[in-house]
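Worksheet: one structure, shown below.
Every protein chain except one is present and positioned as in the full complex.
Chain lettering (A and B) follows the sequence in which the chains are written, and residue indices restart at 1 in each chain.
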Amino acid sequence: MDATLAVSESGANHLMQDLIGLASIARSGSGTWGPFSVGYDVNIHLAGGTVELIDAPSNRVRVHNVNVLGTVATHFTFDLGAILPTICIPPFQICVDIPFIGTVCTPQICIPWPPPLTVSVTLPIALTITSLDFGILVQSNPTTWVVGILLFPFSLAIDLSPEAGAIISAISAEVHSILSGIPLIGDLIAGLVDIVLNALTPLLGAILSAISGFINTVLMLLDLFSLTVPVPLLTFNKIQPALPANFPQPGDLEVDITLAALNANILDHELVATADIA
Amino acid sequence: MDILNSQQLTYLDGYLHAFREPGIYTYRVLFLPRGYEGSEPDSAYTIEVGREGNEPGSGKQHDITLRWDASKRAYQPEPAQLSLGVNDYVLWHVTTTTVAIPPYSIRGAAEDRPAFDSRAMGQHDVFTHFFMTSGDYTYTISGRVEGRISVHDHREVDPSEYQKRTTEAPVVRIIQGKPEPERLEVFTGQTVVWVVEEGEQVTIAVKRATERSQAKPR
Partner (left out) sequence: MALTNGHDVFAALHETGVNKFIHNVFLARRYYFHFAVPPLGSGVPGTDFAVLPPLPVPGTNYGLAYSLDISQPVIDFTPQDATSTLPPPLTLGPNQFSLSADVQICLLCGFHIPIRDPNPNDPRGKEPGKGRHPQGDDREQQPERVCTHLQLWAVGHPTVANLGATDKLIGLEIDDIVVKEVCALEKIMECITEDAVNALLEKVRLTLSRIALGAFPVGLILEDGPKIADDQLEAWAKIV
């Protein structure tokens, strides 16, 4: 062993924070439930976390309390015409007496409901993963040695059901606002809003569950959460210039330190890499 | 803003014609612009006016509801055939669940002679318009004399006052091409009735429509 590099838990935390700081992703999905088409744009990133280094033979990098933060912008599109009954206004006929003609009753207008509405509600994502375990691996690439970390499987429960109220409120408000613009139905508006909400509420559980599942899927797309591809924690060029070429005089050959072999283990709560120089 | 034009009737409008003479009348529901008569649908519908009836001014109203049939690209009247007495009157209007339907007009004939045409209204023809959108509407009678209707948003007034107003359908009398009254103030949800008291070939069309400022919450 010609060279030794040891990284403490605080140093490993620094390296992990660099990886966590890069861990962000955005993806969109959609689905249809009854008369509701729902689009959702997920935007999440990781933050926080503290590293614990667990000695060999376990050789694990454990990260405690990683926060998953972000938003999911949901867009509920629905056609009032597919949900609401036909309503004709005024509710009673208005009649006027016109000389030489008679009593003329003006026609009722059956309201054509407006084109499909889209109501957007942005839901917060704020979860904490209490513990993430990574194993360490040393990979030999053509020009580098890499000490990488690979996640052990974990599960994360995402429950968006507390957000149901916000969705219902937003849709209720928008439908109310749209219907308020239609004359003569003021007394009916509350009932019409209820019809829309009664169509939505039984579906909301399934909708939020689908969005939660999507968030989970998106999270697992993060490089840090790959179960198959290690994420580099430390990278060493196999050939490292120690004395540069052409210095101090033109024609000087470069003198390298070549790492012929590299090992990594966790000992005494430190990540210890040892290298042999060629 | 509402489309206000007696020559292009929409689902917010009604056209009424009183039948003064007995006979068999046929009418068509047209929706193509002038000059495209050759492409209009062939369907003609019959109104049979019997000799028995009522005195002028005491007739009965008969409603014909038009429904747009997208597959046939034509309006279907209900009922397709009507029988009524002399001095009775027919009110045509559209029922629809979508606004994506073409404006229409009614053209009728008796024994191949033109008898009535919503695009050029005659004496005692009536045009109605249900105001859905607030704004200031300046219209002309047959392209000449102006009238003005200020339509207020229903949310500008308290509900009880609004309810009272919506029981009224103001009437504008057209006398020799002039509207009486010239100015009117109504609320959205009210229907204005134009009656051609004197005149022929009368049209009512908006010249200028401007939005009013946002409705203030009550």
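Following the convention adopted for this analysis, a contact is a pair of C-beta atoms (placed from the backbone, for glycine too) under 8 Å apart; a residue touches a chain by one contact, two chains touch by 3 or more.
Quick caveat, the model's predicted, so the values are computed rather than measured.
The chain not displayed here makes contact, within the full complex, with A. The chain omitted from view is touched by exactly one of A:Val96, A:Val121 or A:Leu259, namely A:Leu259.
Where chain A meets the omitted chain, the residues involved are 1-8, 10-11, 14-15, 234-237, 240, 242-243, 248-249, 251-257, 259, 268-270, 272-273, 275, 277-278.
Convention: only the chains that are shown with their structure count from here on.
Put simply, chain A touches chain B in their complex at residues 81, 86, 88-90, 94-96, 98-107, 109-110, 112-113, 180, 182-184, 186. Of all residues in chain B, only 11-12, 14, 16, 18, 54, 56-61, 63, 87, 89, 91, 93, 95-99, 124, 126, 128, 130-132, 154-155, 159, 162, 166-169, 171, 187-191, 193, 195, 197 touch chain A in the complex they form.
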